[in-house]
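In this view, the complex is presented without one of its protein chains, the others remaining in place.
Moving on, here comes subunit A:
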Amino acid sequence: MEAVLRHLTNILELLAVSQTDHVSEWDRHTTLRAFQWAEYCEQLHSRFQCNPAVRSALESALSDTNQRLQQALPSCSPVMFSELAQCQHMLLIHLLTNPSAPNSVIPILFPDPKTAAQDSQFDQNSLITCKSAFNLLCRTSDRTSYAGLHVEAVVRGKLLGNLLNSVLSRTGNDEYARTLLDSILHDSAGKPESLYDVIAAALLSPDDETNSVVPHFILAWLQEQDGCLSKLCKSLSPGLCTVISRQSREFKQAYWGVLKQWASCLEFDVLEGLWVPTSDEPVTFIILTDRFKELLNSGPPLKEETETELKTLKREAGDFNVKGICIWTDVIIQLKL
């Protein structure tokens, strides 16, 4: 175990150095050795990814080393345990993007396709082919025939679902699974809408509806993130939210919760005679009613359940039949229920 931790530290140092100008001293031998270490590291990840005890030991070693390296080399980025699966790839990218990398190193990493063996360590052809084939097929499948989602989101969602499923299938990995989702969310901070599509697909993904571990987990995680569930529901189309609600009771409940929260942000403007938003939430009365309309158009049992819920809400708020007092009354009137 000691040896393993030492090796892990070595790798991190290598990765850090590859991002600095010290890399200019690397020769062919050093480079090949670095990749050997990186490969070993990938094996470590694959062996211990789902083993909570060992993984946490590795994670704390990682954390210590990251801190140390950050102080010495501020420019290099910390490495998470999950990223160790792609150690060789990370190293390759560092060498390609670091201007100080020696010029002689690149031809080693991209050998002449004619002479190199098909499955050599540095064969990028199958990666490039699969990646571009995937891109090509996704782009040509322009019909959003998967509950309104684009096929790329569906595939990425399924893969995410599979990953979570394998991690969660062994006990003691909940925290790790949460970290994974946290990292993904954090890295998408700029453009979360596409991520929301992927998450929606992951919620829909288990092909056998008996397996609800992953949707349950994702939903719980969404509710822990401040405002995340609301943003997700806003980003997804009314139709898509309806489809997910049909498939998952839990989501349906959570979705209703979000809609109720949106409703609570609307106030009746007596002068205009309209419900208007009070907070920054860009939710309007129309948006709210559209959401309910979609739920009601979905057919049994969701249709009946939604009707019942709306009527209950109206009753609990005082059972008014006049417009302008209770939002639920107005929603019901608007939808002609």
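We take it that a contact is a pair of C-beta atoms (placed from the backbone, for glycine too) under 8 Å apart; a residue touches a chain by one contact, two chains touch by 3 or more; residues count from 1.
Here is the rule we go by: contacts and distances are computed from a predicted model.
Choosing from "Protein TRANSPORT INHIBITOR RESPONSE 1", "Protein O-mannosyl-transferase 2", "FA complementation group C" or "Sorting nexin 2A isoform X1", the protein name stored in UniProt for the chain missing from the display reads "FA complementation group C". Among A:32, A:138, A:287 or A:333, only A:138 touches the chain left out of the display. From the options A:24, A:60 or A:126, the residue with contact to the chain not on display is A:126. By the touch definition given at the top, subunit A reaches the unshown chain through residues 42, 45, 49, 82-83, 85-86, 88-89, 92-93, 96-97, 99, 103-104, 106-107, 110, 112-114, 124-143, 145-146, 151-156, 158-160, 163, 167, 180, 183-184, 187-188, 190-191, 194-195, 197-198.
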